[in-house]
Each structure stands twice: as structure tokens, then as C-alpha cells.
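Removed: one protein chain of the complex. Kept in place: all other protein chains.
On to chain A.
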Amino acid sequence: MTKAMTPVQAPAPPPQKQKFQFARYQDLALVPVIIILLIVGAVLSPIFLTPGNLIAVLTQQSELSLLVLGQAMILIVGKMDLSLESTVGLAPALAVALIVPASAGGLDVGLAAWMALPLCLLIGVVIGGLNGFLILKVGLSGFMVTLGMLTMLRGLQLAITEGKSLIDVPESFLYLGSTTWLGLPAAVWICVVCYAVGIFVLKYLRAGRSLYAIGGNSEAARAAGIRVDRVVWTVLIIGSVLAVVAGILMTGRLGSVAATQGEGMIFQVFAAAVIGGISLQGGKGTLFGALSGVLMLGLVEQILRLQGVSGFYIKASYGAVIILALIVTRFATGQKQE
């Protein structure tokens, strides 16, 4: 070792220990808020803390939470995908339409009923792949590409179904969204598994950590040997597939594919992600945070509903609550949201 390698008399490290401790638990910043919401809900309504009600909240939020999972990963990698909400509707609609006869609103292609699920997932892969191609290979703005895709896919669904709901849905397609496993809806189990896998991958796999590197500084990630385009493309495809899964669950829960399935969800998706601490600039936030954002919105929505807020006001109050939640989160985490 040369002289220069031996540690020189280091000045005492700056007193920043406390800040780190806080940063380490920033993930959990919303947990107290969720607990407070549970208490408030319980005080306001005797049935709030019953298993039935809580399961209802989880079930309602399961589809949103899958979209948020996908969007959170896409945001962390520094992109955004607005078209997820249209994918929720189009993928099941197109898959079902390729199977059922024209009399039931289909396209008269007549594919076998078992193909519904694989076909649906494949459509998700194609949409995500196409988004990725346009953004990464053609070099278009991600915001505009997915905004265009949002409108186009929604329009495509309306064109295929002529604006009608598809009611004659194959049994296999309804199963996941309507069954229960071990006393909990399958949808909830699927979310739990997806989040568990996501949290694990983003924490313990190099491929997962690379999302943060790319979102934080994609040039540095490239110089560190990360295959940036490949990772981003994969994340966009996973996001679309998660949106498809959400669409399948929603179809199963409702028993049909509505022409407006998924419409307007993207707003809640972004709200939940930002409330959960995901930065719109990329590179920051955790999936656990995003999940707590979803739960928080779900609890608020349920409290409003149980209070019998008039249908005319529920949308306005929900929007107001999201802004309020953003303010609360801003001060709970002590960080500015970009």
C-alpha cells in the first residue's frame, strides 16, 4: 500500500445519522396514516372493522393495486405508461371477442374457449412491447406514445364491441375474479403474491436494483454495464401484463366486459403511486410504499361510502381526499413530491 492508500486522519463524519434512520423507514411513513384511518373508520361505523368489510376493501382495491404495481415499476425506471387503463378493458374484450360468435358480440373467429386467458396475456405482451418499441427504438416521447395508445386502445375496444358489454364470457375467464381460496378472494391472493414477488425482485435481484439505477441516471447505469433498453422494455411489458391481469380479475368480478372497463383508473393509479412515495422523475420509491398508497385510498373511499356520501358528491370528495392525502404524505415523509 502506498501512503496515499492509507486512510488519512478523517474529520468526524457529519452528524447525519438521524436522517438516515428516518430514510430507512420512509417506506413505512404511511402505516400510521393507515392505522389512523382504520380507527376513524371504526369510530364512524360499527361495521368498519368487520372481516367482511375489510375483505371488501381489499377486493375492490385488488385491480387498482396491480395497475399501481406495474405503473410504480415503470415510474421507478423513469418512464410512464398512461395506456394501462385501456389495456384493462381492451385485452379481455379482444380475447373474448375472438372466441364468442357474432351473436354474442364477438368477431366470429371462433377460437377455443381455453385460449381466452393465454390470448389475453399475449395481448398484454404485445401492447407493452409496442409501447417499448415506439419509445425506445423509434425514440418517441413516452408520455405522448402512451397517451395516443390510451385513446387508440379504448377506441379499438369500442369498435370491436360496438360499444356494448360482452356478457357471454367463457367460464375459465371468470374463475380467477370470482372464486375464493382459503376464505379470501383469489384476486387478493394474486395481488399479495405479485407484490411479494415485486418487492423481492426490486430489493434482492440485480435486475430489480437496476430499475433504480436507470431511473436515477440512465447514462450512469449504461456505463455500469446495465442493458438499459432491455430492462425498460421488460418493465413496460410487465406493466401491461399486470394491467391485463387486473382486467381479467375485473371481468371475473363483474361477470362481463364493459365497454368502459378500466376507464378513469389511470388517475387513481398515479395518485396512489405518488401518495406511496414513488417519484414521477424516476429512481425513487418502493413497491411497499405504492401498496400502502393503494390501501390508503381504498380505506378513504370505503369510509366515504359507509358514511353515505351522496353519489353526486362522492367523486368530488374523492378527488379532494386525494389532494389532502398528498398534503398529508408531503408532511409525513418530509419530502417534496416532484
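Rule of thumb we're sticking to: a residue touches a chain if its C-beta (ideal position, glycine included) is under 8 Å from a C-beta of that chain, and two chains touch if they have at least 3 such contacts; residues count from 1.
Rule of thumb we're sticking to: contacts and distances are computed from a predicted model.
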{"item": "Among \"Phosphoribosylformylglycinamidine synthase subunit PurL\", \"Multidrug ABC transporter ATP-binding protein\", \"Quinol oxidase subunit 3\" or \"Sigma-70 family RNA polymerase sigma factor\", the UniProt name of the subunit that does not appear here", "value": "\"Multidrug ABC transporter ATP-binding protein\""}
{"item": "Residue, one of A:Pro46, A:Gly183 or A:Gly225, that touches the chain absent here", "value": "A:Gly225"}
{"item": "Residue of A:Met152, A:Leu205 or A:Leu326 touching the missing chain in the full complex", "value": "A:Leu205"}
{"item": "Those residues of chain A which, in the complete complex, touch the missing chain", "value": "1-8, 10-11, 13-17, 20, 23-24, 203-209, 212-213, 216-217, 219-227, 283-284"}
